[in-house]
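What you see is the complex with one protein chain gone and the rest in place.
Note that the chains take the letters A and B in the order they are written out, and that residue 1 is the start of every chain.
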Amino acid sequence: MDAIKTKKLSKTYVSGNFWVRKRSVALINVDLTVKEKQVFGLLGLNGAGKTTLMKILLGLVSPSSGKALVLGKDIREASNRKNIAYLPEMPYFPRYLTPREILTFYGRLYELSHKESKAKAAEALQTVGLYKRADSKLREFSKGMLQRVGIASLLLNDAKLFFLDEPTYGLDPLAAKEMRDIILGLKKKGKTILLNSHQISEVHKLCDRIGILHGGKMILDIPVSKVKGNMEDFFVRTVKKYERTD
Amino acid sequence: MKKAYLFLILPAFAAIFALSFTRADRDYASLHPPYPFTETLSMPYYAHAFSFMGFRAAVSDFLWMDIVQYIGDPENAKTKYAELYAKTENLIHLDPNFTFPYLSVSGIYMFELKDPARALGLIDRGIEKNPDYWVLQLYRAAYVYQMNFDASNKLSDLERAALRIEKAVDLKGHPPMLERTLGSFYLKLAELSSLGRKKHWMGKAVRLWAKMYEFPSEELNRKYAEKHLRKYGLLKN
Partner (left out) sequence: MKERIEKILAVAGNTFKECVRHRILNVLLIFAAAMIGGSFLIRELAPGAEDRVLIDTGLALTEIFGFLTVVLSLFITSYEEFEMRNIWITLTKPVSRGLFAAGKFAGICLTVTVNTLLMLSLLLLLARINSAAVNTSFIAASIGILLTLYVSAGFTMLFMLTSTNLTTGTLFSVLFYLIGHLTQNLKGLITSPKTAVAVKFTASVFYYVLPDFAAFNFRDQIYLSGGVFHYPLLLKASAYGVLYALACLLIAGFAFSKKEL
């Protein structure tokens, strides 16, 4: 079974008021296949449509046309989200709760009992090095610490599929390395990961396959092993080549 | 999809039915009298606004504070409290069950401004809207007792006052003192009446004292009843 499969996925945002409607096209006929146990890196310039694609795959936004299946099912059904985990870019949590409380809450949404959720939360916080701050208010946390809480939320339900949007954003070099080790650890356990990152070198190290989105279209989808030379140069060349021929 | 729409529409219709039942309740109309807009035109606009918003009782309290401030200002005494009646009318139209203004403003008209007609008018309106509030009956009786009418008027008004006090004494929670007051009224009426009516009023007095003696609401009433029964030789040791 493919972990992620999209067919001619398109999305157009409609904004404006009753009199003047503005349409902005975010995705155009995107075909994407991510096999199980694969780490897929999604690359693209700002505004290429990476976040939109991820939001459609997570059920936060509906496509204008086309299909998207996650673990073989329609992700808009709540019950089909039991085996996925998501880390957004710059995660933000309710300011007056503690990491223990928010992770316990997420655990309960995964249908764990209160006791199990608390235990999993403690374990996850231990893994990300925040156990000592488990009962501090989240409003006191730095960006990097919030990112770690977000990483801890990935570890609650033993998910099969992970969506990571800029996972090392805001982390210091040591924490970024720890994050990469976590991703590699998940990869070793046979998890599937869709990774959205501007850190091209990171993508090169972690991913099995990459896809480049440009102007809402998937212009390239190849295994990382087929990338010749420096990844940044390859990315820039590919985008410029596409722009010339488009 | 159709099931979802039904799921949405049913509670909405159920709410409308529940509202209809609520509005049709027999107590609803008495709890929500029509807004007395024309009767309270001279009220400030913010009083209207808050009253419309459902804070009638609180607005009435503030109108009462305004009246108290108005009465307390010596400058207004020079004009004989020209605006007092209008302010009081606004208040009693807005909250007819606010009883204290009827008592105190009628007292001012009765004893300070020497306008017994307005005083009685206010008290009568208070009694109309609050028939179970015995204090209003007592105040009316007291005003009638004080009023300096000619003898024939005095008698019929005294009779009416006695009837009002009788009604007040029948109400649960009336003060024991009211029974002694009623006894005094009966004696006064007996004193002023012709022979036939004299017996009628004395009979009422004796029956009242007997009840007060056998079922006293307080010890003072029993002693009062005992004193009068002995005085007329109706109680032997």
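Quick note on the criterion: a contact is a pair of C-beta atoms (placed from the backbone, for glycine too) under 8 Å apart; a residue touches a chain by one contact, two chains touch by 3 or more.
Small disclaimer: the values here were computed from a predicted structure and weren't measured.
Which of A:25, A:45, A:61 or A:224 touches the hidden chain is settled by the complete complex: it is A:61. Considering the whole complex, the residue from B:57, B:86, B:163 or B:234 that touches the absent chain is B:57.
The chain not shown here touches chain B at positions 4, 7-8, 11-12, 14-16, 18-23, 25, 27-28, 31-32, 34-35, 52-58, 60-61, 64-65, 68-69, 95, 97-100, 103-104, 130, 132-133. The omitted chain makes contact with chain A at the following residues, 13, 55, 58-62, 78-82, 84-88, 91-97, 101-102, 105-106, 108-111, 137, 150, 153, 163.
Keep this in mind: only the chains that are shown with their structure count from here on.
Chain A and chain B have centres, each the mean of its CA atoms, that are 75 Å apart.
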